[in-house]
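Starting off with a structure, shown below.
Rest of the complex left out; these chains stay put.
Think of it as A and B in the order they're written, each chain with its own count starting at 1.
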Amino acid sequence: MKLSELAERIDAELIGDGAIEIASVGPLDNSRAGQVSFLANAKYIKQLETTGASAVIVGKSVRVDNVPLLVTRDPYLAFSKAIVALHGYRQHPFSGVHPKAFVEPTASIGAGTVVYPGAYVGHRVAIGRDSIIYPNVVIYEDCVIGDRCIIHGGAVIGADGYGFASSSGEHHKIPQIGNVVIEDDVEIGPGTTISRAALESTVIGKGTKIDQQVVIGHNVKIGQHCLIVAQVAIAGSTTVGHHTTLAGQVGVAGHLTIGDKVTVGAQSGVMHDLEEPGIYAGTPAMPFAHARRVYSIFSELPELQKRIKELEARVEELTADGPEIV
Amino acid sequence: MKLSELAERIDAELIGDGAIEIASVGPLDNSRAGQVSFLANAKYIKQLETTGASAVIVGKSVRVDNVPLLVTRDPYLAFSKAIVALHGYRQHPFSGVHPKAFVEPTASIGAGTVVYPGAYVGHRVAIGRDSIIYPNVVIYEDCVIGDRCIIHGGAVIGADGYGFASSSGEHHKIPQIGNVVIEDDVEIGPGTTISRAALESTVIGKGTKIDQQVVIGHNVKIGQHCLIVAQVAIAGSTTVGHHTTLAGQVGVAGHLTIGDKVTVGAQSGVMHDLEEPGIYAGTPAMPFAHARRVYSIFSELPELQKRIKELEARVEELTADGPEIV
């Protein structure tokens, strides 16, 4: 593809020779002729001067002479479009349901959807169009998967929620008669498990992207266009709004409400509702600026303790001085 | 089923018309005629007045006129019985070992046990009666599974424990020649992995319920009727007593002893034995009441720091005053 055509495809301003042929993308520090790279993080700006790439996608404020530039407001987004333009998405080695997948006869699978070997699709499951079910995914009965969804290897959708009624110290299984509903354009990482609701539906909203080894408890409702990063666990009956991000290893207690446009930092423990949009971090989760101060002081607790000791000594001295003065 | 019959089945006192027909269960805020719901959490008591359910299971202290009541000491337990009475447990679409499961010929599988497609059952594995092995479960050779056990999709039982002898900076694999023994009435969530013992048996006691994506290290012994919630990790050779609960994302170090009737709060880090019954929380795990105070002060460390600064200023002033006085 000519560089000029690529510039048009990714909606960037071209500075340099548009006739150059671009065949693929590469990283800034390890590209060769025929590749386009990108600079989105100022940390790597030195690599721009020595890159072997034939062109580099950059932000509006960057100018260099050694290599043709594709200038755009959002270089990362533009680069992602370049990857799509030059490489496209995975080509599947078959179409439809692979004969080595197991799909119950009462399940329905939309046109353009592929189901890989080893996947299990239970009774009355409905999967929309153009979705991808990778190898060894398990989808329990009655779950609903939308259009253009991607479920990666080994994910388990709709296993029984962790529901027991305890009596005299023993735990009696409560039938989980609900299901899981995954709306359109959702991606689910490998090893993630999403529990079916006790009574109604566990819901993953349209456009939400869930990373690997995430746990979603029963009856949880996640809104649209959220990012749920690796090893997050959300306990039962919690509701998450739209455009919310939970970073890696975050734990969220059950029966909580997390609002729209909330971001929770990695490893945080959320034990209370977080209704206001904003960034939170820490355990218990606090507004980010506050959490920064808390963890900074925490890391220097020995210093704080020393200051208290010194104060005690000085106050002791002052008190001892007292009588002398009097 | 008539409401009067349901009342009898779940051992509740009926207040209202016993002739009403009940077909299914529903949530308090979203039920319709023919459904029975429940109120176990006072937080939702307002929903009782507007529920569309034909009857509601409630505790002894609750009385309303707008809907027939099933009164019982433990509404949650009674509701779970109602779900069993009205809906029952999952009906499997086949019986015995599904032809798409893979069971080594030396394995033995008890009457009434079902093994779903894609499950792997290794050499000499023994599974008891009326157990359920869901799709894509992997059970390594020589493991023993009891009666009425449930193992959810993608769980892996009996993979090698993480045992290496390190020498000159390299790690040499130690054959893990033990197995895993899962006693009767155990449920294991999707994606959970339980390592085989180095020499003897990793044991999960009767009636213990393990949630999804839990890690059980080699040689661990878990007692009876425990609850091990999602993403808990228990390191090798630790012993857990009976009726103990580990909440979500708890980590337990190796070679420890956790006693009977211990509850450890979510995300806690257990680095020492917890032998006394009681509730613990935090990292390092502390008695719950103490942990509450610790985390409350922790969240207000900037305030504590400010008080120290003020003390320093005042002591400075007092010290400075000193010479003037003298």
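Definition applied: contacts are C-beta pairs under 8 Å (C-beta built on N, C-alpha and C of every residue); 3 or more make two chains touch, one makes a residue touch a chain.
Every value quoted in this text rests on a predicted model; they were computed, and no experiment measured them.
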item	value
Number of copies constituting the complete assembly, 2 shown	3
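Quick note on the criterion: only the chains that are shown with their structure count from here on.
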item	value
Rounded Å distance, chain A centre to chain B centre (Cα mean)	25
Interface residues, chain B side, partner chain A - complex	25-27, 30, 74, 76-77, 79-81, 83-84, 87-90, 93, 100, 116-118, 134-136, 150, 152-154, 187, 189-191, 207, 209, 211-213, 225, 227, 229-231, 243, 248-249, 266-267, 295, 298-299, 301-302, 304-305, 308, 311-312, 315, 318-319, 322, 325-326
Of all residues in chain A, those that touch chain B in their complex	102, 104, 118, 120, 123, 136, 138, 140-141, 154, 156, 159-160, 162-167, 169-175, 177, 191, 193, 195, 199-200, 213, 215, 217, 231, 233, 235, 249, 251, 253, 269, 271, 282-284, 286, 290, 293-294, 297-298, 304, 307-308, 311, 314-315, 318, 321, 325
